[in-house]
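One protein chain omitted, others in place.
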Amino acid sequence: MSFNQAIETAPPAVPLTVRFGGWGTGLMLLAVWLLLIAATSLYRPDFFSHQTVLAVTFTMAVVGVLAIGQGIVAMSGGFIDLSQPANMILASLVAVRLSEAGMPLAVVIVGAILAGMLWGAFNAAIIVFGKLNPVIVTLATNFIGLAALFLVFQLAEVPIGSEIYHFGRASFLGLPAIFWPMLALVLVVGFLVPRTRYGRRMIAVGGNRAAAKARGISLKATRFATFMAAGGFVGFAAVLFAATAGPFNPGSANTLQLNIIAGVILAGISLAGGRGNFWMLLLSVGFLSTIPTSLVFFGLSSDTQSIFQGFILVIAVAIDGWRARRATP
Amino acid sequence: MLRNTTTRTLAMMALSVPAILGLAGVAEAQDKFKLGMAVGGNTCCEWMKSQGDVARALAEKEGWDYVELSNNNDPATALKNAQIFVQEGVDAVIQFNGQPSSNPAISAVMKQAGVPIVTYDIADPGMYFVGIDNLAAGIAGGEGLGAIVKEKWACNPDLVISAEGAAAGIVNEWRTGGMRTGLKNVCPDIPAEKWVSFESQGDAAVGLPAARDLLAAHPDAKKIAVVGLNDGGVLALINAAEQLGRADEVIGWGQDGAFITGDNVNPHLAGSVFYFLEGYAVYAIKDVIKPIAEGKEVPLKADAGDPASKVQPCPVTAEQAKAVPDMAERVKQLLAAPAGTTEYELFCPNKG
Partner (left out) sequence: MTDVTAAPARRPGLSEDWRAALTGSVASITLTFIVVVAIGWFWVGPKFLSFGNISIIGTFVIVPLIVGAFAGFALLSGVVDLSIGSMVGFSSALFALLLSLGWDPASAGAVTLLACLCFGGINAIAIVGFGAEPIAATLGMLVALRGIAWVLLGSQGSIFAFNLDMFNLVSTTVGGLPLFFLLAIALTLVAALVVTKTRVGRHIRAVGGDDKAAARAGISVKKVRVAALLLSAFGAGLGGIVYAAQLGSAARATGFGLEFQVYAALMIGGYSILRGGVGNPIGGALGLLAVAGVSNILDLKAISPYFVNIIVGLLLLAAVLLDRIRGGDAYE
């Protein structure tokens, strides 16, 4: 089925079923995640260690924040933002340049977020004024952005010993310092989206554009707001990325893309818009980030991780499709 | 109106094709020697772009025409570039092909056209080999690391980690395998179960999660020695160790020297092996291209063991590397030096 048909035929969102469906996804995710942890621990009891928690939570931090951005785009009916890699490298470069100039961490963070929001606005402008589909627009802007970045720089790295460098290596309450902002952001966004006027507008536009428009919601303004917000999250993810990555190049973010989209889909945030719960991202991103760690404990090559992650995604969306089909007569 | 214009354009197009094809048969007159260069085009590494810049500058000094294309780190593109070089009538080609799987096909194209081709670092039977002996460079690095492991830990590390990059193919096996061999030359008794590896993809940022996972799977290891196919891969593990709070006793030794110069060197990177990759054109031009341009017969030496021109590896400790300028500065000095001077001669602090 094409996306447009899905949108036109999607029934108006019913909050109760939305929440119920969300929790069902959550329980299932939690179950498979625990199963994975249990299986790995049975095979290798030392899997249950602080080091494992650190490895998984570090990976979760960058992926989680990017997934918020992706989730916002999906939920508002923008399907997918394929330009996240270009956006993140751009914002990371801004973070590096600012930290090289000796700016305090707060300025670095604000600069990267602004760069991300600017990118989001750039996407939104093309989408809104050209009335073009976001998937195609962001596919194009990712091509353009990455190529332009290649012409600008080959390698960048935050200065060793700078504030942002230490931020990337610090820990707080036994977990990585970069994990806490991700956790807070997921919780806050997940809390605010269904409970604020802006959040509900976003869901309404994602669920049924025509109905939202009829209710007087400005589609253009919502579109700008969602893409700039999503870009801002990518900008913040870039701070976490630059803080931890060491030297990176314009191609360093490409491998993250599929994992993030997978995280959003597994969390039950519908790519067709209007449906999903951001809190589920903690489970889906946590589960996906645990898989590679587990495989290392099983002694399997890291190449095998894509096989597992890929087929899990296929099975998950198949189940999702099955449930949706049974729910609609 | 619109229909007429379009139809007419189409008709004109159709009619003019044979005329153009006829014209194209007349090749442009050529008297200057023309050098083609295919750079690797992988985004991983600064030196890939610099290899082209140096080749261009040296070719201009010689008064040659110079054509540069990028292989875009893609085997199909590398093959296409070979065909374009042939069409453009180059007299010789230099390539760095980070996707050597297409080398046999490229060799076949070049052979058919009678254009000699130099390949850097990754040998192919049909191409002049210019570059490092990757295995020897690996062993030299491994022995450098071994000296430190012997001195600090009496040859008794808890773990030896190898940062692999399978996409580099045989080069990866030579470098990381060489480093393990070199380390064993100094410390022969490190037990087999202490040797582990992870896929770093040769990129510090991309390899980071896998490095953290590997460290988590060996939670008790404290004294960790790291080898890798390049500095980037080794840095992935060092950064991961810093993040997991275990970097105190990590000693890494890289290859290629990409991250051991300048003022941002990680303190746990104890050494690396300079190849001075950006300056390879000096070797290729001195030993292969210039003689060919002068009309001499140059025997095809395609084997890394008996190369057309051999690049000397330059293993350095981090301390010694402080005397080596960063890449931009090296390129500047190299181009100012007399023709044929290699970066090894200019910059290697401990010439063996």
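Chains: A and B, in written order; residue numbering restarts at 1 for each.
FYI, a contact is a pair of C-beta atoms (placed from the backbone, for glycine too) under 8 Å apart; a residue touches a chain by one contact, two chains touch by 3 or more.
Just so you know, these numbers come straight off a predicted model, no measurement behind them.
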Would you mind spotting which of B:170, B:265, B:298 or B:335 touches the chain that isn't drawn? B:170
Check each of B:81, B:200, B:230 or B:309 against the chain that is not shown and name the one that touches it. B:81
Those residues of chain B which, in the complete complex, touch the missing chain: 2-3, 6, 9-10, 13, 17, 20-21, 23-25, 41, 67-70, 72-77, 79-81, 83-84, 87-88, 99-102, 104-105, 108, 164, 166-170, 172-173
Even though one chain is not shown, chain A touches it at residues 1-6, 79-80, 82, 126-127, 130-137, 139-144, 146-148, 150-151, 209, 213, 219-220, 258, 261-262, 265, 271-272, 301, 303-322, 324-325
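Definition applied: only the chains that are shown with their structure count from here on.
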For chain A versus chain B, what separation do you get between their C-alpha means, in angstrom? 35
Chain A - residues contacting chain B, complex: 44, 46, 49-52, 54-55, 58-59, 150, 154-155, 157, 159-160, 168-169, 171, 176, 241, 244-253, 255, 289, 292-293, 296-297, 301-303
Note: in the complex, chain B contacts chain A through residues 43-46, 49, 166, 198-199, 201, 203-206, 208-210, 212-217, 219, 232, 235-236, 238-239, 242-245, 259, 264-267
